[in-house]
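Rather than the whole complex, this shows some of its chains in their spots.
Order as written gives the chain letters A, B, C and D; numbering starts at 1 within each chain.
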Amino acid sequence: MRPSSRRPDELRSVRITRQYTRHAEGSVLIEFGDTKVLCTASVEENVPPFLKGKGQGWVTAEYGMLPRSTNSRMRREAAQGKQSGRTQEIQRLIGRSLRSVVDMAALGERQIVIDCDVIQADGGTRTASITGAFVALTDAINGLIAAGKLSASPIREHVAAISVGIYKGAAVLDLDYPEDSDCETDMNVVMTSSGKFVEVQGTAEGDAFSREEMNTLLNLAEKGIQDLITMQEKALAL
Amino acid sequence: MRPSSRRPDELRSVRITRQYTRHAEGSVLIEFGDTKVLCTASVEENVPPFLKGKGQGWVTAEYGMLPRSTNSRMRREAAQGKQSGRTQEIQRLIGRSLRSVVDMAALGERQIVIDCDVIQADGGTRTASITGAFVALTDAINGLIAAGKLSASPIREHVAAISVGIYKGAAVLDLDYPEDSDCETDMNVVMTSSGKFVEVQGTAEGDAFSREEMNTLLNLAEKGIQDLITMQEKALAL
Amino acid sequence: MRPSSRRPDELRSVRITRQYTRHAEGSVLIEFGDTKVLCTASVEENVPPFLKGKGQGWVTAEYGMLPRSTNSRMRREAAQGKQSGRTQEIQRLIGRSLRSVVDMAALGERQIVIDCDVIQADGGTRTASITGAFVALTDAINGLIAAGKLSASPIREHVAAISVGIYKGAAVLDLDYPEDSDCETDMNVVMTSSGKFVEVQGTAEGDAFSREEMNTLLNLAEKGIQDLITMQEKALAL
Amino acid sequence: MRPSSRRPDELRSVRITRQYTRHAEGSVLIEFGDTKVLCTASVEENVPPFLKGKGQGWVTAEYGMLPRSTNSRMRREAAQGKQSGRTQEIQRLIGRSLRSVVDMAALGERQIVIDCDVIQADGGTRTASITGAFVALTDAINGLIAAGKLSASPIREHVAAISVGIYKGAAVLDLDYPEDSDCETDMNVVMTSSGKFVEVQGTAEGDAFSREEMNTLLNLAEKGIQDLITMQEKALAL
């Protein structure tokens, strides 16, 4: 029995709100249950130094949590003077995931910076970030097309992410915080609409996991990501 | 004529939403027109080192802007490894303003940490922060009373803040970004419900201002703050 | 009765020593009683990046306290690896105050960097810094004129600063440390020779202050600043 | 055809040298072909603050690369003033991997700090680090047993790690630098001697990978890790 009474293969209620704030070229509030992340996409007409003059673009990401997005207050990273290892790990993951579906040459010499800021946390902030950031990125790119700066979209296909894990011996989809903090194995899966993997990160928090358990988890994740991609499509169709 | 077509003494539309997020003891989204700030109040059952064993509490504040709360993306302070001078100036102002209406001995040896995070900026983020933070602080303290940890409120009176300034030669109330970035004089005023000043910070961005102009600005501010305090009272009465 | 036995509207003994050190284009030791600040003005033939090619100059300021300028030793900011919020607040104030009386286009594409370093502190270091820095700045600019790099002075008028406050219920001018650390309200006022305000920063350290008290304080400040400007003029006439 | 002419399922030549340096309680030089990592284990008779008084121990890890361990010189992280996101990601992975096979209560209130420093890099430094660090950790724990500080080993089973990937369309084991920098998919797998997974981190550098490809990669990794664990056992038997 899951704390939330969800079925093992049941996602939390997912909401995707576009144009959540007005300044960014893409601005999406994504909610996975009580987890709420604001994902913005900012277009910059330049590229990082290592890409100067190479005729291609870049997509990068930064991640942060508001200090009281969590149950007990976290110290503010700006006040501490550095980002934690966890923060850096997550923002690198978001950036790689989005780059995997963008044709950088077709994007042209410009950069899209994704900011994922967690307003409220209840587990799964990195998977919500990737899923929401894809929608914000799409909005920003559609804006470039509308403005005549791009003639076609450099986005090849959708990408979304979900967590799966083994909680009290059972494989479950989309762990919330009570599950996440008490599970044996936690796996984050990033997939494309063509059903291929971009990232698989499985970690045994308690006991190591078997190949069979891994297969069960991947099956759950595949199903969850298909549903998320359908929701992205619906949100973008509005 | 103001860019927003407001009258000189007209506030923007103000909205105060309590319990905006669920983890913090006080959580308020305050909107001054397009400026949106999330103010949370976190109760910690300890005090900073300099107050250990002195039988009194403390209220402090931190402030941040989401990178794309602004028209062009700001660099993330956590990634830069330090808070700007402007950020520190604002968070010190918020802390002082709130402490001015709290009886620290009556609060007991505990600390309330205020976080003001700007979701969307359109001028006046520091005055919106103070005004919203007061409501979050009140909710946190009422929670302590409800939990039997305090028998009476250590809050002596309300405090709120507004900006006034001289824009194209005219004194105006509650400057939005187009006014703020183009005004001659900008003044932030923090007042209590008893009509006294906690902070007055006037800065000539262009020409210096006369004593007479200052009086006109203070008159405008007094009126605006009375209205804000009425809105705080209504929000807290819900 | 003030601890120093001064009358409420009496400045401390003020001394302005020009050419205090020999390397800087302007170098002034200013003393407000026991408060001693070395203000230097350094001319740099370039401007910060945001002004490149805009045909105008810049004036900026940095502030520091020697570790044992104070009664008990302060930690050295260079050793701590960052400047405090208070330091940043003060140096931003000094910079803004000086810029308010300089015609940046007439200055040309060069920068004048003001350094205010507190040799000994007894309250009022920021107001002494502004008052002394104006003299150092004037010397630096006169040097540019003498060298034929400027044909006329870009300085429009004098600027000086003083603190006023409510100490034991009475409005007093130019607070020293014993007053400053025990006053109810502290206000720093920056004015020009034409009698207009550049900055007014009033803070209630204890009880909030009334409009009437504010007026009394501003009256005191006006008188004090007129006297300081006279002293600047005398010093510059030597 | 692999650049090194190895068969797809062939490990590089692996060497494990114990007692490589003399100060550390465990000191192992591990070589995966031209990749050489010095892994030391240091016993400290205290635990991090969050474990004080909880009757259990801790294992943590730090990772670094000598500036010229790589083909072109990397900037020294100590001189830059921070560890990169990659470094933090790797040291967190090493720490989690080792903790997964240690009974923290049986270790007692002490900490073992693992340092993995790359002397020469040719791909696979994180998997070599985990594999070598396990041997250093075992030596350190055996030292505690020999000294009578522990009566039995808190190590439950072996742990080792290997990379697998898809290089020019073929699944290969133990990627060296030329393969790693040019592969489509890179996966790091950490497994125990009982054949269970501790970590699986697969990343599509180029095209996303299919479920079938993933299965092929995991098969390769299982075989490689069994061989590595046999080599750990041989090295520890000397």
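FYI, a contact is a pair of C-beta atoms (placed from the backbone, for glycine too) under 8 Å apart; a residue touches a chain by one contact, two chains touch by 3 or more.
Not measured: the values here are computed from a predicted model.
Here 4 of the identical protein chains are placed; the entire complex in the file holds 6 of them.
Note that in this section only the chains that are shown with their structure count from here on.
Common neighbours of subunit A and subunit B (chains touching each): not present.
With every chain reduced to the mean of its CA atoms, the largest distance from subunit C is reached by D.
Rounded to whole angstrom, the centroid-to-centroid distance between subunit A and subunit C, based on C-alpha atoms, equals 50 Å.
Shared interface positions of subunit D, i.e. residues touching 2 or more other chains, are given as 82. Viewed as a network of touching protein chains, the structure reduces to a simple linear path. Contact between chains, using the touch rule, shows up for A-B, A-D, B-C. Interface residues of subunit B facing subunit C in the complex, by the touch rule stated above, are 82, 85-86, 88-89, 91-92, 96, 100, 187, 191-192, 194-204, 207-211, 214, 218, 222.
Those residues of subunit B whose C-beta lies close enough to touch subunit A in the complex are 21-24, 27, 34, 36, 38, 40, 42, 44, 62, 64, 66-71, 73, 76-83, 87, 113, 115, 117, 119-121.
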